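Yeah, one chain of the complex is gone here, protein chain that is, but the others are all in their spots.
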Amino acid sequence: MVVLDLLGIFVFATSGALVAVRRHFDVFGVLVLAGTTGLGGGFLRDVLIDATPPAALADWRYLLVPVTAGLLTFVFHPVVGRLEPIVTVFDAFGLSLFCVTGALKAVEYGLGPIPAALMGMVTGIGGGMVRDVLSGRPPDVFSGNLYATPALAGAAIAVGLDHLDQPFALVAGAGAGFCLVLRLVAVVLDLRAPLPRGPSSV
Amino acid sequence: MVVLDLLGIFVFATSGALVAVRRHFDVFGVLVLAGTTGLGGGFLRDVLIDATPPAALADWRYLLVPVTAGLLTFVFHPVVGRLEPIVTVFDAFGLSLFCVTGALKAVEYGLGPIPAALMGMVTGIGGGMVRDVLSGRPPDVFSGNLYATPALAGAAIAVGLDHLDQPFALVAGAGAGFCLVLRLVAVVLDLRAPLPRGPSSV
Partner (left out) sequence: MVVLDLLGIFVFATSGALVAVRRHFDVFGVLVLAGTTGLGGGFLRDVLIDATPPAALADWRYLLVPVTAGLLTFVFHPVVGRLEPIVTVFDAFGLSLFCVTGALKAVEYGLGPIPAALMGMVTGIGGGMVRDVLSGRPPDVFSGNLYATPALAGAAIAVGLDHLDQPFALVAGAGAGFCLVLRLVAVVLDLRAPLPRGPSSV
């Protein structure tokens, strides 16, 4: 379980580090963006559900992983950049995992089903949003690709099954599996969320 | 009381959704900006005064309202855009309400009068600031229109009267009323906060 969590952080941290390299941030900026992208979603969730200090501040492995991802990306960024299609697939794994673990942690801290599913989505997409705000661009997740919807759907499925007292393996498997499949289908078919129609006033 | 609170959230969420439509965010971006604009000020306050998890995560109505406002704006944005003068008036109502309820909640959680008034202002203007940061523009509230001052003044009046053990109706009415009148006068007369004088070095 922890291994999967750390793998998700590693993948998210790599995506943050790539953005930092492309904006010519220095090595420190690369590490900070790696850290905030990898851990930001969980930090946001933990602060909102009052689970502070966040787990990542109590276990040094959670800090070591984004630092490693950031340094590897800083040094080998031409290679990492070429591997980006693979990173996208791993990123879908990370998203699937985070939306489920985030939602279940919120349930554990006493939130109702709807807010818990929302916290699952926040855990999945929050790190990328912090990354985009810190690197001075509008959040990628708003630009039409189907990213938040799979996270919310997976979190909702996990919360629902957990509410019905299903075993953990089914809860996590169904939630993460649905999110993963929906996200990969969206990437392959280039599915996009609807944009506003017609000219916007002003 | 809750009805007024939800109305304020609705109006703020609509303003966030309009900004998202104008930047051509997808339907999800519209919903997220509606949610963060409607609820962001209260989240910021609750995290700072240690009232987590925020009320909005414990009561599903607080989540339903910005979703409704976001979807309505997404579909009917040409109409909503034309109604913007009315939205500005309702927004002044929302600001008046939030600055008072935010300040009184901070008093309830043990803050002194000055920080409590500040938290009232944060509740009123925080959602709009989060909206502007997420949509990649400098916060509107810094650009010269008189927006934060009415919120701070209304919050200070409410905190002061509450400190003098006045009845709730007077506390809330005087605080919100002063904020509302000052904000509407500022809109009508186009009152503006002072800008720095002279050329700025570099």
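Chains: A and B, in written order; residue numbering restarts at 1 for each.
Please note the rule applied: a contact is a pair of C-beta atoms (placed from the backbone, for glycine too) under 8 Å apart; a residue touches a chain by one contact, two chains touch by 3 or more.
All values derive from a computational prediction rather than experimental measurement.
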Legend entry - Candidate in contact with the missing chain, chosen from A:Gly81, A:Gly110, A:Pro167 or A:Pro194: A:Gly81
Inset, instruction - Since one chain isn't shown, list which residues of subunit A touch it in the complete complex. - result: 20-30, 32-33, 43, 47, 50, 52-54, 56-58, 60, 63, 74, 77-78, 81-82, 84, 133-136
Legend entry - Touching residues on subunit B - with respect to the absent chain: 47-50, 109-112, 114-115, 118-119, 129, 133, 136-139, 141-144, 148-149, 192-196, 198-202
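Note that in this section only the chains that are shown with their structure count from here on.
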Inset, instruction - List the centre-to-centre spacing of subunit A and subunit B in whole Å, with centres computed as mean CA coordinates. - result: 29
